[in-house]
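A single protein chain has been omitted from the complex, and every remaining protein chain is retained in its original position.
Let's look at chain A:
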Amino acid sequence: MNDRSGMTVIVKTVVRISASLILLYGAYIVAYGQLTPGGGFPGGVILGGAFILLCLAFGKETAFRKLSVNAASVLDSAGALIFLGIALSGYAWGVFFLNFLNKGIPFHLWTAGIIPLCNIGIGLKVGAGLFGAFIALTAFRVVKKGD
């Protein structure tokens, strides 16, 4: 980790400690979306933010070792397909988008039927999508004529 890319050693050390905590916090926000404020979108933003932080502090090579652009793109599509799959499986019980799972006891973790599952799909989609958008805005350049 003593290559020149990225920021100073202070930033790198802080990020090394905090990145995993941020990831964990993102996962918590996604998982508790049906109970507390938060859910798939904000949780996904935090998850994506952890990778963006890695990318800023260590340079893009290190970040790509953790999550390559292709993997982000696949995760992004997978998130959307999970959500769509849940909506379509409602058909097995008669109606599109039906909440077909047991609703459970309020305020317990596994409640609200399909909503936690939807949150996971949205979290993946938003996290991977945000990371992908960040990469697209920073790493790729359109080569201009004459440059």
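Definition applied: a contact is a pair of C-beta atoms (placed from the backbone, for glycine too) under 8 Å apart; a residue touches a chain by one contact, two chains touch by 3 or more; residues count from 1.
Here is the rule we go by: contacts and distances are computed from a predicted model.
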item	value
Among "3-isopropylmalate dehydratase large subunit", "LrgB family protein", "Anti-sigma factor antagonist" or "NADH/ubiquinone/plastoquinone (Complex I)", UniProt-listed name of the chain not shown	"NADH/ubiquinone/plastoquinone (Complex I)"
From A:87, A:117 or A:133, residue that would touch the chain that is not displayed	A:87
Sites on chain A contacted by the missing partner chain, in the whole complex	73-74, 76-78, 80-81, 84, 87-88, 90-91, 94-99, 142, 145
